[in-house]
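All protein chains but one are shown in place.
Letters A, B and C mark the chains in the order given here, with residues in each chain numbered from 1 onward.
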Amino acid sequence: MELKNKKWSDEQFYKVREEVLNQWPTGKEIDFQEAADYLKKVPEHKNFSLKLKKAKEEGITLAQPRAGVALVDAHIELLTYLQDEGGADLLPSTIDSYTRQNRYNECEVGIKESEKAGRSLLNGFPGVNHGVKGCRKVFEAVNLPLQARHGTPDARLLTEIIHASGWTSNEGGGISYNIPYAKSVSLEKTILDWQYCDRVAGIYEEMGIKINREPFGPLTGTLVPPCISNSVAIIEGLLAAEQGVKNITLGYGQCGNLIQDVAAIRALVEQAEEYFKAYGYNDIELTTVFHQWMGGFPADESKAFGVISWGSATAALAGATKVIVKTPHEAVGIPTKEANAMGIKATKQTLNLLRGQRLPMSKELEAEIALIKAETKCILDKVFEVGNGDLAVGTVKAFEQGILDIPFAPSKFNAGVILPARDNNGAVRILNAGNIPFTKDILDFHRSLLEERGRYEGRDVAFQMVVDDIFAVGKGVLVGRPENK
Amino acid sequence: MELKNKKWSDEQFYKVREEVLNQWPTGKEIDFQEAADYLKKVPEHKNFSLKLKKAKEEGITLAQPRAGVALVDAHIELLTYLQDEGGADLLPSTIDSYTRQNRYNECEVGIKESEKAGRSLLNGFPGVNHGVKGCRKVFEAVNLPLQARHGTPDARLLTEIIHASGWTSNEGGGISYNIPYAKSVSLEKTILDWQYCDRVAGIYEEMGIKINREPFGPLTGTLVPPCISNSVAIIEGLLAAEQGVKNITLGYGQCGNLIQDVAAIRALVEQAEEYFKAYGYNDIELTTVFHQWMGGFPADESKAFGVISWGSATAALAGATKVIVKTPHEAVGIPTKEANAMGIKATKQTLNLLRGQRLPMSKELEAEIALIKAETKCILDKVFEVGNGDLAVGTVKAFEQGILDIPFAPSKFNAGVILPARDNNGAVRILNAGNIPFTKDILDFHRSLLEERGRYEGRDVAFQMVVDDIFAVGKGVLVGRPENK
Amino acid sequence: MKNKLVLGVIGADCHAVGNKILYHAFTEAGFQVENIGVLSSQEDFINAAIETNADAIIVSSLYGHGEIDCRGLREKCDEAGLKGILLYAGGNLVVGKQEWSDVEKRFLDMGFNRAYPPGTSPQTTINDLKKDLGW
Partner (left out) sequence: MKNKLVLGVIGADCHAVGNKILYHAFTEAGFQVENIGVLSSQEDFINAAIETNADAIIVSSLYGHGEIDCRGLREKCDEAGLKGILLYAGGNLVVGKQEWSDVEKRFLDMGFNRAYPPGTSPQTTINDLKKDLGW
């Protein structure tokens, strides 16, 4: 199929669908009409879109953990615990890494071994293998909206299964679930496959069922400059809207400097709304998700609580609609349910203390918002340009040419030239922009900020700064200074 | 002796001193000259004033725990742990409550019983009973500056002992260690007794030894409006300066609304500096201390971490010179050394993430600073007026007349009419100002904010709001809303 | 109706906020409360109980010395002719986070009728009082 940013025809969709549902036996359990009937009976308080909408109206920030284990009953126990003891507002099912690579046979092994071992040997919930039956069992056992969170380049079958099971939100996107998660899957393929996923949501939407879609904001989670993640978020938002998605949550991963983080969220909302309007998508319900620090964590649990709480505070001050919660076990391994609940409790305490509080507008915040928007516009203009007006085509070309370039990403379709580093205040700036089409003013501004840091630290602006910054938060600081600073 | 805000003569001082040193046998161990020689040998990095000064210059926020147990060796073990494992920047010795009431005989019992029980039965370190010998042993065992933290209306003997032992800072003041800590000790007496303590510091200062003094900022720790605590801080700062104190740390206890908290610290610094200048104290080294939430804590430890971290973040954004650290055990009991270190680690992680970050100036922040200063000026003007220009006399009269009135204080010398409550954004406002001499504009402004909250909550502005606000943070929120809000 | 209480915070303890709240709550619940406030000695409690002919003494201790401060209170009550008066204690009764069942046992052994862990709501005590006083 030729890649184009154009709503799929029914013919296209149903042809591909036949193949998709045959990828694994559980695909055959799905019946669109029956699924729609099931979804229509989902009560309001278990619908993701409605809960987000309400939170946005009330100006509060919801808390959502990550969680997933191999077996259905254990997964239910886990989610119920996070709901009742942790006080989560929204529930996830984090999908395991074999499912993400469509290796369902290996999932079977993981499920069997987990049954034998009495502990999960998979790092998530193998939704495809459990099928609609297993996924509905999970959905019916909990009392909150449920979302699939994964990192799956080809999530078509998974998407069919989870929505048919009453899960009213799906995370991912053709860029954000490829470049950070895959090595050699082409962007053409993942954008097409995510158009399919978006189209599934769009079809349900046309049947009057509200389905939320959330592009994965943080990308590699490691020193991603706001303009990069905002550009990707807006592109994936537009691609989703074209397939008929109406309820979109755009995301951003905390960088650590308060002003930059708040500016990033504000710029994202304002700019995304402008683009939605400009391209004729007038009825999008836009919300935001703020990810607590996504890079390397400190191993000490008290220190981890500091990181978690500061992320929560920033989310609240930024006015994000929801925040994704880390746990005190982050540096070491998938958290126990207790550790997971601890992360939620620290988060909710902070959110509640800050309810209604916002970072007020200031010269500094205004300037940072303007900067991020200008940078993002440089990128998006060029993406449209190289695509001759087609966003999907433009995205593929932009990655080829390094116009879009995501730091530290494993994909061979990513240029991987960009190098970010923190300025003296901890904001993430760009040390090497590679081919990202910034104006000279913007490039000079980044350079000057990094040189200011270099002078303060008495060293050259160079790769060592990047390395030091990667380890910094794990070592308890934001900026990776040399020993004596 | 007649109460006046006037530096004590040597004659006055040494006459009282004879009596003070006779209050308990350990008083006789003190020899001023020998003590001065000992203090002169205190290395720079163990001097409180110097460490604060350096932090102020570098723009960083230091972390200090509270800690104290009955026996010298156990106390050393505790402090060493907080220093090495917790990473504290400054060390305390929290003094037990019998010492605070000068009940040294009961301390003896507590020490004996603690020896027998193998755990501390006292809630702090009985510094007077351990005397210079014990206190020096503690000082020599640690590698950081040491401060006495207590709540002692008559701390004269304690002050003599701790300074002679190399402890270069003393917390307290004639108001702040009386009204929140005592029931029937007159203000005349505590102001005189604290003039004595200040004079001890002043005399050392005159001998070239830097001693830091810190009035106790948070008072009752419970919904104290910033103008009240700032007024008391400035008064105690001025009283200390008159006795020759040069290095002063003024304090403030977190209220929970970011803008109000940052405004309170900024207003405090600016206004204190103005008053010091205006009254001719031109060489004061002024620093600030921010207390993490001092009211009722949540019992859940993860939630406590949320409160601790948010306090740390506010301290950093306010640019306070140091922050006093709470622990995850706060709601339940004196923390174990492990829990205490956990509080420090979460605090330092947050401070380090925020190093160099400040809340930028905004319309809202500017307005709040202006409000706090105006309120504080109303109070201080009147204090000087009723004292006929004498601050010490004015303070006593101001409390008699309810011009100064501290919420929830146990002292019978406090009017206790004032009632604070939070506005819709969680800032602490005044529901009943009693006799506090605000202008009508200010009173109306407070009223209107509380009425806005009342409308939002659908209830009258009344005492129930105060009760709800007292329990709120312990229950996980900042503003005590009715059930359905 | 037996509804006369003496309320206070024992020893060198100055924590005043909970005391004010308890006074408010007990009064609203229909008790007649003599509040002797913070920093009250055993004698202060006993004298107030005699003067007001109280049915129960409610002792708060927040600051950690409760264990020392409360010792012998039952015996002193007996001596003062307050035999059988209800004795409750609550707050943060001991130093540190200790196993509650141990702490409770220590207070019951000292002759208290009931002891409450940190964070107990006034309502709990009100319900118990009504039961123990036979409302």
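Here, contacts are C-beta pairs under 8 Å (C-beta built on N, C-alpha and C of every residue); 3 or more make two chains touch, one makes a residue touch a chain.
A quick note: this is a predicted structure, and the numbers were derived from the prediction, not measured.
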{"item": "Neighbouring shown chains of the undisplayed chain, as defined at the top", "value": "A"}
{"item": "Residue touching the undisplayed chain, where the options are A:P65, A:G131, A:G166 or A:P180", "value": "A:P180"}
{"item": "Contacts of chain A with the absent chain, listed as residue ranges", "value": "97-98, 100-101, 103, 106, 109-110, 113, 119-123, 151, 180-184, 220, 222, 295-296, 299, 329, 331-336, 339, 408-410, 467, 470, 474"}
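Definition applied: only the chains that are shown with their structure count from here on.
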{"item": "Relative to chain C, chain with the most remote C-alpha centre", "value": "A"}
{"item": "Chain B and chain C: spacing of chain centres that average the CA atoms, whole Å", "value": "30"}
{"item": "Inter-centroid spacing, chain B versus chain A (mean Cα positions, whole Å)", "value": "44"}
